[in-house]
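Before any comments, here is the structure.
Of the protein chains in this complex, all but one are displayed in their positions.
Now for chain A:
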Amino acid sequence: MHEYSIVMSLLEQIEQLAKDNQATSIVRVDIKVGVLSGVEPDLLQRAFDTFKLETICKSAFLNIKLQPLIIKCRQCDKETTLEQRNVICPLCMSHNTQVVEGEEMMLMQLEMNT
C-alpha cells in the first residue's frame, strides 16, 4: 500500500504550487497514472480523499486519467497503444521497442481559486 506515500508526495507538491501561485483553494487536480506505473487508481483516489482534508486540497476533486501503454517500435518505427501488458510490437513482433507512455505518474493540471 504505497499509494499513501504517493498521495503525500502529491499533496506536498500541490501545497508548494498553491503557495507559488497565491491560491486560496484547489478545485481540481488532474493526474495521469500509467498502467505500468505500479499504483492502483482506486486506492490512490481513496488515499487522496482521506488525506486531502488537512490540506489546501480539502475540497478538491481528483481526476485520474489512466494512461495506457504506448510503445514505439525501433524496427518498424510505428507507435502503438497496447491493451495487454507487454512491450512487443504487435505489427512486426519485434522486441526492440521503447515505452513512450504508461510507466509514469504525473501531475498534469491544477484548477485553483486565487
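Rule of thumb we're sticking to: a residue touches a chain if its C-beta (ideal position, glycine included) is under 8 Å from a C-beta of that chain, and two chains touch if they have at least 3 such contacts; residues count from 1.
The rule we apply is simple: contacts and distances are computed from a predicted model.
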_Omitted chain, identified by the protein name its UniProt record gives, among "Sortilin N-terminal domain-containing protein", "Hydrogenase maturation factor HypB", "Acyl carrier protein" or "Phosphate transport system permease protein PstA"_ = "Hydrogenase maturation factor HypB"
_Hidden-chain contact residue, picked from the options A:D42, A:D77 or A:E104_ = A:E104
*Consider the whole complex, including the chain that is not shown, and state which of A:T50, A:T81 or A:N113 touches that chain.*
A:N113
*asked:* By the contact criterion defined above, which parts of chain A meet the unshown chain? Give residue numbers in ascending order.
replied: 1-2, 5-6, 9-10, 12-13, 17, 21-24, 27, 31, 36-39, 85-88, 95-97, 103-114
